[in-house]
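A protein chain is absent from this complex, but the other protein chains hold their places.
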Amino acid sequence: MTAVNEAKTTVTVTIDGKSIEARPGELLIKVAQDNGIYIPRFCWHERMKPVGMCRMCLVEVDGIRGFPPACTMPVSEAMVCHTDTDSVKAAQDGVLELLLINHPLDCPVCDRGGECPLQDTTLAFGPVESRFVEEKRHFEKPIAISDLVLLDRERCIQCARCTRFADEIAGDPLISFVDRGDHTQVLNFPDDPFSSYFSGNVVQICPVGALTAKPYRFKARPWDLATVETSCTTCAVHCRGAVQSSSNQIVRLLGVDSEPVNQGWLCDKGRFGYEHVHSAARVLTPRVGGREASWPQALDAAVAELKSAKNLHGGGAIAMIGGASGTNESAYAWARLTKGVIGTDNVDAQLGDGIAAEVVLGSDRAQISDLDNAAAIVLCAGDLKEELPVLFLRVKRAALELGVPLVDLSAAPHGLSKYVTHALGAAPGEQGLVAEQLASAIGGATPANETIAAATRSIGSREGNIVVILGRTSLAERDDTVVSAAAALGALPRVRFLSALRRSNVHGALEAGLAPGFLPGRVSLDSGRVHFTSNWGSVPAERGLGTEGILRACAEGKIHVLVLVGADPLADFPDRSLAKQALDTVGVVIAIDAFETPSNRRAKVFMPCTLWAEQGGTVTNLEGRVQRVSRKVSASGLALDDWRIASELAQRMGSDFDLETVDEITEEFSRVAPAWAGASTATIRNARDGVVLPFADHLGEVVFRRGGSSLDIEYSLSWEPIRADGDDVAVEASDVDETAEIDRTIATEDALTLFVWDRVVAPRSIPQRDAYALRVNVGRKLYDGGRIVAESPSLVGLKKAPTMLVSSADAARLGVLSGESVKATSSRGSITVELKAARGIAPGTASLGFSADGTGASELIDASVSVTDIRVETLR
Amino acid sequence: MTDTKKIEVRETRIVTRRLHDVVDAWKYENARADGAYQIWADVLRKGDAADLLAQVKASGLRGRGGANFPTAIKWESLPADVFPRYLVINGDEGEPSTFKDREIIEKDPHALVEGVCIEAFACGINKAFIYLRGEFALGYDRVVNAVKEASANGWVGENIQGSGFSLDIVVHRGAGAYICGEESALIESLEGKRGMPRIKPPLPIHSGVYAKPTVVNNVETASTLTHIIKMGGAEYAKLGVGRSTGTRVAAISGHIKNPGIYEIEFGMTFREIIFELCGGLRDDKELKFFLPGGASFQWLVNCDEHLDQVYDIDDITAKLGTTLGSGAIMVYDQSTDPVLVAWRLAKFYAHESCGKCTPCREGTGWIEKILYRMSHGQGRPTDMELLLSMSANVSPDVLRAPFTQTTICPLGPSPVSAVASLEKYFRAEVDAACSGGRPGIAVNVRVNS
Partner (left out) sequence: MSFTPENLARAQSVIAQYPDAHSAILPLAHIAQDQDGWLTTEAMAEIADLVGTTPADVQGVCSFYTMYKRRPCGKLVVSVCTNVTCLVVGGPEILEHLNDRYAADDDVFVEEVECLAACGNAPAMQVNYEYHEHLVPEMAAAIVDDYKSGVLQPRGVSGGLK
């Protein structure tokens, strides 16, 4: 729908006398809908292939016998269609009557009552009384098809939306039609539940109340709900959603269809994770020395510690880890506090589990939508299905539906393995080397092997960019391997990167300067020094430490105050013993968090912060897209927004930010930060799908809402991909310029340049693995032990104990049975874990899930070495 | 329109000759001694695929699966240069009272295999699937065996007879679903899926098995090819009338003296077929009605207009709206309750509905329920009207023939043909039978299997 790539060729069709321009081949039902003519439907869904099953959308088309369904009818030049004649209405009524003969009509006790398309269509179009006197079809009422979803087969109208979603979109065909004809029912296999990471979507797209979500069942009636559009910040994709509350309690999150981001889908962790906001375990009152305190007491205590450390040892004796869980505004406020007021550059939003900020901020960025028409997608990341589920859907679609070659550098099998077209078979720690081989082959050198040759050929035969999805391939390896892969591939023309950092708003935090050596807006400390000094008063004199360095410095007694902003190093830092040493040694911990964690348990000062849906502002996703998040419920207890805590601390440190509202921070951010230039509050608010940074480079892609913000959601459309703003108009880039509302300049005398990574990588060597050891690959799981899962009652039970996967050859060599518990020992420590033999694991390697509760893999990992080798022994 | 050409009232055994004349024709030696694979050998020797197409085109052959589509035109629609492409033989014969393909499959499988070879060669296909109805256990054994023997003797396989042409034939067994006779459902089934018809377009010829161009032809169609090549297309076209060239293997059953398969030259009248060819009705009872082309189309009754109707694909549709469909003719005498037959047909369609389209899934079941009570002494005076208006949900112009449909495939509206026939020919009888029931009371609560 963007103004720039609107197709040129159109056909003219007539629908109900109205002459309409459309693209040839577009489906009649969609063309009608886009032009304000609603043809009733149940099975058709914009994001899935049409099946023409329900027959509700029957219309008449001149020259075609009978009543073709609009959902499978492509438009062609001069087509004349009628959707409102008596005979069409009779045909549709007939279908509706048949849909209802076996339907229980139990609307008063149905979750869908009040927002049910079948109910609505019956009211609008339907016959009045039943002529069917026979007994209806009966099934046992609701059965659980998974831990999250219930199925009432009596209500099902066999539209196949759920089964198609499971198969076509999620790639988890765990439910299917069973039996035939009017006995057809949807079912999972016995003892094999529909435990898809995307199961909640089928509840949203079910056009009746056949599928309901356990977390929402009987929680509310749709007419009681208040709704606001927002983004999910469970991971860094930032799927658009509509959050709904009743009596100041969040009760539901629905997916909103944003073409460039999530195309309507959510993962279950995102959809149901809102529960953690209302967890009874929330810390709702500030604490000082473990005892409840007032805000002034807490703030004063924190400031006293910060001041004394700064005065005695300098700003460098203070470090901050975190800041990735809030909004951009909070991140900016914390950057300004730490770098501009406290004067330390020991600041890192990542927990040693990501990629060097230089690579993330300094490489050419791709957008999610670039995946759709890429020359190839190169995977050099962890398991996207586990870490960035809706990005996984997009990559899967690109590979499966759009024919984009998928080149895989992974060392362990993952959710996308079955869609990979060129598996380059890199060993753990060696993705960088293989990337170099690939890059030199693409660059024209003789390919190192046939797979690389094949990948090079298919890339060479296609237009578009090569999109490299770059993430931490394994937490048991340093990021060197990823960095060298990025260096090699980044040197090629037409390569763009999507950095697969998963944590919440980590990209926003990095943009805001929460990384050593950086200032807000993607400028280096040195380049931005003058500019930010003039805006902030001061900036740190030299580059500080990242998380690993901070922890080491803590352990060595060089850091005196450690500020943890929503960060839990004991849980998330890959090397637990280093994190433990650091926290045991550091003098003072100041925690800003919503929950007590092992890392902040001993905090001198604990300041409770608000969570998602309690705070508004903007967030930035992994492609650099800035979107608004909305406040839907009031703050719990005495919790404050992170930015407000930072600003209060600054004031008490003697430096008033003079920023009273979130919008004021956004404005300052876009005024002072180069990559943010022009991304003002109004612009972000009006842009339908947010804006991509740097705004100046993506201006032409921005589509604006007409008439400013319209965040009302028609809740009754929840079964359709929701879009808050049906009446958008595309604004030409030139129009935007003409409005002159958007100032894309930064007021500065200095030549401020966006940071560009020089791709200079220190040579590295990967140690030899000895024949008895296994080189371990550690990745995150969606249902980890992290806060969101742990504090959401509906999700907590989904966490599985980690298992170690090895090849059957290695299991046999070790004399271990699949399913047996083993002791795994590294140079760092040892753990007991269940071992399983699995397909796809390369001999000599092992694959292990990372537990975000600080047990398991992190006991084995030594952050100072490039790969982790383990020995496995049986416990027998 | 129909030629006035006089067709002799006797069988013209072309496709069925061997299975009548040769004992155990299913055995390779016997079939071979009767000339099996001779034409195939000639075709290979000539190596002229274009000529095969020309012959078939000249023959005017139309598909024998029920839709009467000209075979040559189907082949010509194959997209050029798209490979692999597949041939699928439709041996799912399940239309009620149709049993002509089973005869060929069980008794003369080599005729089928030879036809498949010729067809594959004509269309540049190297892999063919013969999809057999699951219940045809013996037929499966016979066809598998025939393919094996044909391979062993060098008629199928790699580089056949040194011609450079290779053909692999896979015999695939269904598992009990009438709808898999519909070509796109058959393809789904062959892909290991639920046999639900696909939305068209695309047609199988453009995107069929594994989304590749696929020629689907009926068993009888394929088995006829050998004979067309042998006779020459033009010669074959001399048989029959109008655009209905050649012969048709009709399966005739019911209250008939000599039921069975009859290979008929197009152009006979139904009177000749029923009363002369098949010897009239059993016990010389009086004819009441007959189904001229399988179970899915409107019926004909005992009147001169219907009995003098010529067996001609186009003429019968033009004049009476019904069709010759699958080639089955069911004959019923005066003792038959037409409502009972309509009910049993509706029950069949309800049972066999794949469940994809709402009107068919729910509508056939409802039609069946109404017809059940009407045929089981519980009909109500309002039932026929209800039945007609209900049927309109599946086939809007209920009495029209050929029917209109609100469904993907013609299965849904098929029972409406029976309903329309009741209305057209037996309304008085139906009303009389349904005068006793009381409206508004549920009468037939029964467990549907």
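Labels for the chains are A and B, by order of writing; each one numbers its residues from 1.
The criterion applied here is as follows: a contact is a pair of C-beta atoms (placed from the backbone, for glycine too) under 8 Å apart; a residue touches a chain by one contact, two chains touch by 3 or more.
All of these numbers come straight from a predicted model, not from anything done at the bench.
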item: Displayed chains contacted by the hidden chain, counting the whole assembly; value: A, B
item: Option touching the unshown chain, where B:Gly66, B:Gly115, B:Gly174 or B:Gly233 are the choices; value: B:Gly174
item: Selected residue (touches chain absent from view) among B:Glu114, B:Glu149, B:Glu220 or B:Glu352; value: B:Glu352
item: Of A:Tyr38, A:Phe189, A:Trp223 or A:Tyr772, the one touching the omitted chain in the full complex; value: A:Phe189
item: Contacting the left-out chain in the complete assembly, out of A:Gly36, A:Pro173, A:Gly637 or A:Pro843; value: A:Pro173
item: Touch list for chain A against the chain that is not drawn; value: 163, 167, 172-180, 187-190, 192
item: For chain B, the residues touching the chain missing from this view; value: 84, 93-99, 101-102, 127, 133-138, 140-141, 170, 172-178, 189-195, 210, 251-255, 259-261, 291, 295, 328, 330, 332, 336, 340-341, 344-345, 348, 351-352, 354, 449
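Heads up, the rule we're going with is that only the chains that are shown with their structure count from here on.
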item: Euclidean distance of C-alpha centroids - chain A vs chain B, Å; value: 54
item: Of all residues in chain B, those that touch chain A in their complex; value: 177, 194, 199, 350-359, 361-366, 369, 386, 390, 392-394, 396, 404-408, 440-445, 448
item: Complex interface listing, chain A residues touching chain B; value: 50-56, 58, 65-67, 72, 87, 90-91, 94-95, 97-99, 101-102, 131-135, 157-158, 177, 180-184
